[in-house]
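In this view, the complex is presented without one of its protein chains, the others remaining in place.
The first chain written gets the first letter, and so on, giving A and B; residue counts start at 1 in each chain.
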Amino acid sequence: MMDNLSLLVQVPVLNIQLLLDGIFVGSIFALAAYGLALVWGVMNVKNLAQGDFVIMGGYIAWWLSIDVNIWIGMPAFNFDFLWISALHISTTAIPFLEFMKPAIHPIFGLPVAVVVMFGFGWFIYITIISRVIGKDMFTSLLATFGLALVISQLLNLAFGPEVQVAESGFEVNSFFDGMVTVANIRFISLILAGLLAAMVITFMKFSRMGQAIRATAQDPRAAKVMGIDTERIYAFTFALNAAICGAAGALISMIWVIQPFFGIAHSIRSFVIVTAAGLGNLPGVIIAGLGLGVAELYSGFVFGAELQQFTVVGLLVAILVWRQIQQSRHRQPVQ
Amino acid sequence: MTFKQKQLALYGILAVAGIAAPFVFPAYTFQITVMWVMILFAVTWDIMGGQMGYNSLGNIFFFGAGMYTCAIVQIGLYYDVAQYTASYGAIKVDFTPEQYFTGLVLGIIAAALVCVVFAVILAHVVFGLRGPYFAIGTLGVTLSAGELTGAWEYVGGGGGIALPVFPGEPDDRALMFYFMGFGLAVATFLFVKWMFSGRFGLAANAIRDDEEKAEGMGIRTMRVKTTGFAVAAFFLGMSGAVFGNMIGFIEPLEVAFPSVTFGIFMVIMCLLGGKGTLWGPVIGATLFHAFKEVTWTYMLGWQWVMLGGLIIVLVVFFQQGVLGWMQEKWPELFGIEVDEGAIATALAGPEIDERPHRGEAAQ
Partner (left out) sequence: MSISTKFLRALTFGVAAAGLLAAGPASAKVEGDTIILGSAISFTGKYSTNGIHAKNGYNLGVKRVNEMGGVMVGGKAYKLKIIYYDDESTPLRTAQLAERLIKQDGIKFLLGPYSSATTKAMAPITEKYKIPMVEAEGASRSLFTQGYKYLFCVISTSEQYLASSIALAAEIAKKNGKKPSSVRVAMAFENDPFSLDVRAGVMDDLKKFGMKAVIDDKLPRDLSDMSATLTKVKALKPDLLLISGHSKGAVTAARQIKEMKIKTPMIAMTHCESAKIIKKFGDSTNGYLCPTQWAETLNYSGAAFGTAGDYDKLFKATYDGYKNVPYQAAQASAAVLVWKDAFERAQSFDTEKLRDALAATNMKTFYGGIKFSKAGNNIAKPMVLRQIQNGKLNVVAPSKWASHKVDWPRK
């Protein structure tokens, strides 16, 4: 550990590499965390499937970026009903439509992921989330945990458990005699993340819908009285969150790797960031997101990769304890 | 028969069934043992989650802590743990029967004690947190524990530990662990029943209903919460010790601190059965385990999707759990006399105290 620290001092340029990498990935964490803060703040839903939305977005971008032979039709069906072999049913495959889907660059997959995830989010709201709003806080945690299980397993069944990457094919730039490398895709993803965040913030500030969302967050009953269709606002908010996650996922698939079961790690990251920043504190979310990205890389460097994951969860506990000490003087129950 | 006699008869039937099970279904001993451990999980989770309203997602921490404590004691008594756990199996080990049983018994005791100590320390860390922060904080503690154990070379890190091998026949081994699991589950149940039959139960429920008021009424909330946590830790620690030995090979992330499987299952099982009741967790755990075994056998590949779906349906549509639903549907089964006309009066009247209703401990 001391070796690693002294290495940082001897070769200070490494700090630039770690900081840059941390900021690149932190910006994506912040994006997903912003979505969580949104649903948490507006509808008091703690979405444990946040990370799985991210991974799902990643899979959409990845799937679009490869050549796929699309085959639509009646699949071959071969199924022993439970163990009763008398109910053995089997049919042969009947194709309706078959064509080769061309590869689309993952950058262009990003808007597709956003749109698809928006629709998916709306669907999930109507089927599940609308029924847990207003119930005790633990309900939303558990329901979304179930959702997380289903999503990750369906992704596994659909795409297999292999680790996937969406290749951008962009150049890599070297600085300081190769000691600092910045893949262009990382830089582009930072810009895209910033752009998306700016769009969402502008939308929330100035659009009619954004104002309605903020009004609902402040006081749902008053908003309702004022003629706001809160149910629609909730649905829109949740769908917006899913869309933001989709974008984050598309970016993650281009700079890191995705796998059906990586969702939980991203969920925890979002919770760490939101807990650290507090709800409705947008600058806080951005700073905490970037901070977490940098902290992960530094701890991986200094303590070794085995403690890189620990940093995330350890920070979560540390932040909670710290806030508790901070608040212990004016203690009040949290809903 | 009076109600009391009926009750005794029931416990008798259940006890006989529990003792006979491994002889009637010898092929299923292992699964039934796991079922008892699941029941223990659910009952201990309910102490904090159901009765006190502290929904912890991190109780499985004690399971893992107990497992590792027991393993360290079992091995440490006779060998150097670091050498034993070295990933390439540097030393071949042999435990005499005497060494095996001494280690196991001492290990289980140590597991229970160490977990109680952990519980008391942790209580000061997590009980200041409320609502979702408590759930997330406890989950964080468990996840950190798993990661830290994985980085701890003394216990083999992510390489895990192969525990000492039972010296006898495999069937005797299965029976021994069966009765350990069964005994622990029964002991836990009886202890919790006794604990909640007195003042402690009332204090716990008061905390759930309104902690500030309870404190105002002079209940030492911190002490009550810590006691509940420590009791859960005590039994979970022992279950971890037994379970680790039954599995035979332990490693930090999947076996000892399975926060997103067992850790969440214990919550789901309580919800399924009906939380805040004595029998709810037991029934929930039994049904859940049966559901799991069936889907794992016949829905291979889709089992987790089914499980996730079950959780969603349960949480969204079936909040009061099996027991709550049954109490509503067939109140007479629960010794509740239904007098349609008097329900309104009963709801307002003081007699309600003698009748269990949904969300309250059936004592």
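FYI, a contact is a pair of C-beta atoms (placed from the backbone, for glycine too) under 8 Å apart; a residue touches a chain by one contact, two chains touch by 3 or more.
A quick note: this is a predicted structure, and the numbers were derived from the prediction, not measured.
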Residue of A:Y59, A:F120, A:F145 or A:F262 touching the missing chain in the full complex: A:F262
Residue, one of B:G76, B:G158 or B:G183, that touches the chain absent here: B:G158
Touch list for chain B against the chain that is not drawn: 3, 6-7, 9-10, 13-14, 17, 25-32, 34, 86-89, 92, 147, 150-151, 156-160, 162, 165-166, 169-170, 173-174, 246-251, 253-255, 258, 278-279, 283, 286-287, 290, 293-294, 296-298, 300-301, 303-304, 326, 333-336, 356, 362-363
Chain A residues that touch the omitted chain in the full complex: 4, 7, 11, 14, 17-18, 21, 25, 83, 153, 156, 160-163, 165, 167, 172, 174, 178-179, 181, 183, 186, 252, 256-259, 261-262, 264-265, 296-301, 304-306, 308-310
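In the analysis below, only the chains that are shown with their structure count from here on.
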Whole-Å separation of chain centres (CA-atom averages), chain A against chain B: 32
Partner chain B, residues of chain A touching it in the complex: 46, 82-83, 128, 131-132, 135, 137-139, 141-143, 145-150, 152-154, 157, 264, 268, 271, 275, 304, 306-307, 309-310, 313-314, 316-317, 320-321, 324, 328, 331, 333-335
Complex contacts: residues of chain B adjacent to chain A: 55, 57, 125, 128-133, 135-137, 140-141, 143-144, 147-148, 150-151, 157-158, 211-212, 260, 264, 267-268, 271, 298, 301-302, 304-305, 307-312, 314-317, 319
